[in-house]
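I'd like to ask you about the structure that follows.
With one protein chain held back, the other chains of the complex are shown just where they sit.
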Amino acid sequence: MTTTTTTAGGVKVVKPTVTSYINDYWGRVRGGDLGGLPAILGLVVLSLIFGVARDTFFSGLNFANLFNQGAIYIFIAMGLVFVLLLGEIDLSAGYTSGVCGAVVAILLTNHGWDWYTAIPVALLTGIVIGFGLGFLVAKIGIPSFVVTLAAFLGFQGVLLVLLGGGTNISTRNEFFNSLNNDNLSVSWSWILTIVAILGYAAAQFSRVRSRAARGLVTDPMGIVLMRIGGLAVLLIVATAILTQERAINPAINSLKGVPIVVPIIGFFLVLWTFVLGRTSYGRHIYAVGGNTEAARRAGIPVDRIRISVFVIGSFMASIGGLMAVSRASSVDPNTGGSNVLLYSVGAAVIGGTSLFGGKGKVINAVVGGAVIAVIDNGMGLLGFSSGQKFIFTGVILLIAASVDALARRRAAATGNR
Amino acid sequence: MTTTTTTAGGVKVVKPTVTSYINDYWGRVRGGDLGGLPAILGLVVLSLIFGVARDTFFSGLNFANLFNQGAIYIFIAMGLVFVLLLGEIDLSAGYTSGVCGAVVAILLTNHGWDWYTAIPVALLTGIVIGFGLGFLVAKIGIPSFVVTLAAFLGFQGVLLVLLGGGTNISTRNEFFNSLNNDNLSVSWSWILTIVAILGYAAAQFSRVRSRAARGLVTDPMGIVLMRIGGLAVLLIVATAILTQERAINPAINSLKGVPIVVPIIGFFLVLWTFVLGRTSYGRHIYAVGGNTEAARRAGIPVDRIRISVFVIGSFMASIGGLMAVSRASSVDPNTGGSNVLLYSVGAAVIGGTSLFGGKGKVINAVVGGAVIAVIDNGMGLLGFSSGQKFIFTGVILLIAASVDALARRRAAATGNR
Amino acid sequence: MAATPLLELNGINKAFGPVQVLHDVSLSVYPGEVTALVGDNGAGKSTMVKCISGIYQIDSGTVTFEGNQVAIHAPSDASALGIEVVYQDLALCDNLDVVQNMFLGREKKRGIVLDEPTMEQMAGDALASLSVRTLKSLRQLVASLSGGQRQTVAIAKAVLWNSKVVILDEPTAALGVAQTAQVLELVRRLADNGLGVVLISHNMNDVFAVSDRIAALYLGRMAAQVKTTDVTHSQVVELITGGRSGNIGLPPEKPADFGGDVVDITPGGDK
Amino acid sequence: MAATPLLELNGINKAFGPVQVLHDVSLSVYPGEVTALVGDNGAGKSTMVKCISGIYQIDSGTVTFEGNQVAIHAPSDASALGIEVVYQDLALCDNLDVVQNMFLGREKKRGIVLDEPTMEQMAGDALASLSVRTLKSLRQLVASLSGGQRQTVAIAKAVLWNSKVVILDEPTAALGVAQTAQVLELVRRLADNGLGVVLISHNMNDVFAVSDRIAALYLGRMAAQVKTTDVTHSQVVELITGGRSGNIGLPPEKPADFGGDVVDITPGGDK
Partner (left out) sequence: ACGDDSGSDSGSSGGGSTAAGKVGIILPDTKSSQRWGTDDPKFLKAAFDAAGVPVEIQNAQGDKTQFQTIADGMISSGVAVLMIVNLDSGTGKAVLEKAKKAGIATIDYDRLTLSGGADYYVSFDNVKVGKLQGEGLVKCLEDKKYVKPVVAELNGSPTDNNATLFAEGYDGVLDPKYADGTFQKGPNQDVPDWDNAQAATIFEQMLTSNKNIKGVLAANDGLGNAAITVLKKNKLNGQVPVTGQDATVQGLQNILAGDQCMTVYKAIKKEADAAAELAVALAKKQKPTTATGTTKDPESGADVPSVLLDPQSITKETVKDVIADGFVTKDAVCTADFAKFCTEAGIS
């Protein structure tokens, strides 16, 4: 072990090697600092259970289905992560998505607007809703649970009124319906995959370079390469599977390529991860969620932050709504209702976001959403009766969560809580 | 102002007079320490709104309806107060009530049990459920949101399975159906009212006496008498209204007396208020909710407390379930579903219970439940379409909560938060 | 000596509900000087600091900064004026690490991106100057720091900025011997650079070692504000515990004035 | 002097994940004596206290109480043995009042009903003995107390009980002059009543004023445990800051031993 010591901030530092880095990581894991591992472990366990029970679970077709099925929860959960980071809750996220979905469907179908005008209006609706909720919470001081419970009821009514009391509206716009139904062409699939890998690599290298230039400790180059390699392998394998022919009857209709919704999820994942991790706005969200009083004393505009997270929450819910409507090619008074809200909050929480604020990442929403989607998808394949299905869904959810909880018990035992 | 000074614990104390006591109280209110005032204010505002809109709102019949309609939420909310006091949540409370309701209906109707055997079994079911939930939360360490989300799904399934996939089961047991439908006789109504007033007076006086015997400061006798008098007036007026004839067609059928469910609510209100306020178990619940680590360091068995609040929560949910089934004289797969959960949590929160733990009283659940019941009841009288009804319910809920929030803003301004 | 006060409080009153915590308090902070604020536990020192920094709203009274009357409604107003505070209850975000806490609310950026390397370097420099020896990493979460380490972070956070007034509420309470010496030296250095410094401390040795003036609070009233050179150790202790010493301090106690406050330990029964 | 130690720690190790905080620490607490535990910020004093009281589980080592080896897995085990602790992070419930906090976990009851009058009286007595002057009411919520008032409540809470060992982690840090004197007197009185007392403090005057023995921690290692009468003020400071003084203390520093710990202030980049 060669430990080159440099100076940073007048304090001597030790340059880590690949071995020391891995030892360090392993030490942290053994000490209970598990990060996203347990949720991913839960995902693997679930997939194995379903894969063993039904071999179609591992088919390319089913793999592709997963994305379209989970997208709605993932988008809403991404927005909820922001709200939960502040220790708030948005019970109305489900129906917000429904209302925005209804807006887009009405504009497209009843008013004959085009998608590029209708979609922005729907997204704007989401933003306005979020602003209203945030204002009531931050400025009037009503607890978010009550505000969003009222909104939950209110939007349910708005949806009914918009849809004229119970009818449903079909969307017939090709582009709009393709969003959460169709796939990228094979060549575009590969192009985006390559771009993603190169982008990640560039970000990693530039970070190492800027730290090294300052004389600060950097991650060993080996580790950086391993990270990039890992991501590359993952993405390439996934793309390879998704670009296989997966149509049941290829003669009638060819079905291949990465679902269009995947790059959209990817885009928001990168965007929000960047916002939370690399901007001062994101830092302030964590601060307000961790200790509102400390944040206030540090001069952070707590109220504005609070409003903004509701805006982001409702904005993402509106995207979730668009995806739900696109997938169903229609909107009805139940869009965004039933289990959508609880599944979405569940997705965020299972991924590791705390309901008490200050702890969580956007990737949590994606992993948690994947857990929810896998459960839903797998239960669908098993063919239980309705009652059994509810029961098994509950049990499976509990198993996934137990994996997480038991893995984290070590953490508690070592005092890292 | 005569200030008699005595000694307590070696420290000089000042004996308050009625005037100083009232000044003190008024000072606290102006300083923002409002207690239950805002929720009660909200209740009054709502009643006025509905009373102006429909004069039947203030009829004796409607007043009696309120109790039967709100009882379900109140019972579930009372249990939820315990869960919320620990900063936990029980999303499954609604379906727990449904399952327990189904158990009692099946035993009564399908198996011909009598009410005095069937009801205990249903309550026991609730206790067992609560133990299971609490165990998973406290011992395995899964967040309560996830455990009870799983239970929410699972019990929905159990309910379906119990009801054989969706049938309705009617209950035909007279006694059972009377619980949340019928009234006490006029004489019993008065007897219970008198007993309640005398009991309260006795408790107040004995407290003053025991403190005085120690040489500790006591509330001035004038204040004690005012409290007792206030309660007496309230109860007597309510009883007087409820013992009036209120039948739609008095020729066919006489309808008067306090609804049977009122003394049941009263019993649990007193019981749980006593437990929370006057026993060390209650004290420990507040401690764990306020600062789990401090409670643990004080040697409080945190895990056992955590399990116990889920037991109480599910037990009260089971009573709520019995009341729901009694009222509808039947159970169906929707019993305890739909809005029951959100309304119940809403009842607890509107009453002033914090979702973050450590703050709340059982009376909150009753007041909050009354707010919910009044909204539901009033909306029913107004005869809106379904969509409008949802919207107005949301708006009204928001108004009630704003009264509360705005009243409390002074508190924030003076630093008492 | 110093010409006009940098910061001047006049007739400040503050009550929490029925409890009057500050009565008509006045205080002057001069540039280039260390003003020690002393007083018994619960005298109202921290409350006064929080009034200055905008955490609490004052009920009445005026605050004058650099000759202009100012209204401070929020902590951000105070820091905009150039008032920096180290609070007794340290107000750190447990879920953030040391560097993140030190730059909270004033992050260094390059474009819109946080400039982590710069912040890390500056934080390291600031901590190194305070004799921090046992901190394992600048990226350690504040939740896992020892009491003294937390306090050092809070102090380092306040001195990172070019401010005009620095107020430290019992900054050395949890510090070790070496660190205490460093902090006192830092306090002196800040004043010598022309800043106005307010130091709250219960340790008379520290107070006499670095302060130019001493202001003594007694039960929410300003008992005296004197030059350090004009008083003795025991006089200050008398001011703290009794509100007066010889001919300085508050007028002789009339029972009616303080009686209620001092003795009223169990009013109104329990709630 | 004192025959056998009341409480004895042997070879205690404790790590948080990859960070080893206590290395092979031993400590003896004798009845009727005050043992001062000193050490730099982050030396591991509070961690050691939490290991004794069962908040943290030790990784290895033995704890002997009154001659019997004991396993302390939870704070309730420690209080069952008769070990009472005042923590540095005070561990009070902000949503409870002063009396409720002082009796937390050990409420006085009459039947199943809480005996509020008795508790209120006992709490009043205990606080009065600690020179508390500014507490407005025993029914005030702890959240609204000043720093020193909170500390007094925590101390009063610990001395209410008949325990055999009392451990105080920097009890006087936030206290005023008079209160500090009272607490030191209390500490002495407890020891004179035959209890074993452990006092953690950064204030050497206090340490020399009341302690019979001094144990010095240095970077998680026990540098020395000596009689107070055998060492001087400056020797103790050397032990704290350097781990050795003359021929007492740890063997001369080998870079390999401490190198990593001391210098490694920015490892692994940010997360």
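Going in written order, the chains are labelled A, B, C and D, and every chain counts its residues from 1.
Just so it is clear, contacts are C-beta pairs under 8 Å (C-beta built on N, C-alpha and C of every residue); 3 or more make two chains touch, one makes a residue touch a chain.
Source: prediction; values computed, not measured.
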item: In the full complex, displayed partners of the excluded chain; value: A, B
item: Identified contact with the non-displayed chain, of A:Ser47, A:Ser314, A:Thr335 or A:Ser354; value: A:Thr335
item: Absent-chain contact - pick from B:Asn23, B:Thr117 or B:Ser338; value: B:Ser338
item: From B:Ala102, B:Leu276 or B:Ala328, residue that would touch the chain that is not displayed; value: B:Ala328
item: Interface residues of chain A (partner: the chain not displayed); value: 54-56, 59, 61-62, 65, 68-69, 72, 160, 165-171, 181, 247-249, 252-253, 324, 327-335, 337-340, 376-377, 380-390
item: On chain B, residues whose C-beta touches the chain left out of the figure; value: 54, 56, 59, 61-62, 65, 68-69, 72, 109, 112, 160, 163-170, 172, 177, 181-182, 247-249, 252-253, 255, 324, 327-330, 332-335, 337-340, 376-377, 380-381, 383, 385-387, 389
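Following the convention adopted for this analysis, only the chains that are shown with their structure count from here on.
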item: Averaged-CA centre spacing for the pair chain B and chain A, given as whole angstrom; value: 37
item: Interface hub residues of chain B, defined as touching at least two other chains; value: 8-9, 11, 211, 216, 416
item: Sequence positions of chain C contacting 2 or more other chains; value: 16, 55, 116, 120, 124, 127, 144, 264-269
item: Chain C to chain A touching residues, read off their complex; value: 53, 55, 74-76, 79-80, 85, 87, 91-96, 100, 104-107, 109, 112-114, 116-118, 120-125, 127-129, 144
item: Of all residues in chain A, those that touch chain C in their complex; value: 8-11, 210-211, 213-214, 216, 278-280, 283-284, 286-287, 289-291, 293-301, 358-359, 416
item: List of chain D residues in touch with chain C within their complex; value: 16, 19, 39-43, 45-47, 88-89, 97, 99, 116, 120, 124, 127, 132-139, 144-149, 151-152, 170, 173-180, 202-204, 219, 237, 240-241, 261-262, 264-271
